[in-house]
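With one protein chain held back, the other chains of the complex are shown just where they sit.
Letters A and B mark the chains as written, and numbering starts fresh at 1 in each.
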Amino acid sequence: MEEEGVVKKFLYVNRKAPYGSIYALESLEVVLIGAAFEQDVSMVFIDDGVYQLKKDQQTSVSSGIGMKDFSKTYRALEGYDVEKLYVDKKSMEERGLSVDELVVPVTILDDAQMGELMEQQDVVLSF
Amino acid sequence: MAIEVNGKTIETDEEGYLVNLADWNADAAKILATQDELELTDNHWEVINFLREYYDEYQIAPAVRVLTKAIGKKLGPEKGNSKYLYELFPYGPAKQACRFAGLPKPTGCV
Partner (left out) sequence: MLHTVNKSPYETNSLSSCLRLARKGHTILLFENGIYGALKGTCFENVVTDALNKYQICVLMPDIEARGMRVDNVITGIKTVDYAEFVDLVASNSTVQAWL
């Protein structure tokens, strides 16, 4: 096990759209569980991963696909002290998305900034 | 497993959590508490209602650390601490209170 008190930099890389596969929800659950270890956590959203944060997801049993709308859960991350959320600039542009269409405040990173962020990590978890 | 609430059968899992969130009502909470030999007071209800609101907003049951902090923010430091919450819910404020609130077990609890 790790030495007590050592804070490591953890990066969760999210590249899949929600609902079509289990990756997005799995990643979010790992982040929530991992938050108990009080590490330095960042999350990035690249490619279709940016769709995880799209506002106005309607998934209810009565009118929709009958799955839990876990986009609401990203708003709970702040309470778990997970506050560093980043989106890839090009992925947002390709999809015609702007930050005001996302459920949480995020920081936009360009190619070089994203590469730098990845390089700074102790642990990268890819989804 | 199941519990009887006002003549209606409500399904629970092997740990006593409701299988369907929508089955919950205040009487179900009272019966679940009775199983743990607890009588629900206004202080219990304050936490149970808080959890239900939290779940409605975020679609998860909070971890105990997050719950404690959030209760403190909303109801004040004299309630947002482990001692107070464990006195109300001796089997764990997140685990036990979530069960009474009809929510799933908090993510990250084993």
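Everything below uses one rule, namely that contacts are C-beta pairs under 8 Å (C-beta built on N, C-alpha and C of every residue); 3 or more make two chains touch, one makes a residue touch a chain.
Nothing here was measured: the structure is a model prediction, and the numbers come from that model.
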Report, in label order, the displayed chains that the undisplayed chain touches.
-> A
From A:Y19, A:Y51 or A:F127, residue that would touch the chain that is not displayed | A:F127
State which residues belonging to subunit A touch the missing partner chain.
-> 13, 15-16, 23, 46-47, 88, 90, 111-112, 114-116, 118-119, 121-124, 126-127
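Note that only the chains that are shown with their structure count from here on.
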What residues on subunit A touch subunit B, complex-wise?
-> 29, 32-33, 35-36, 68-70, 72-73, 75-76, 79-80
Inside the complex, what are the residues of subunit B that reach subunit A?
-> 57-60, 62-63, 65-66, 69-70, 107-108
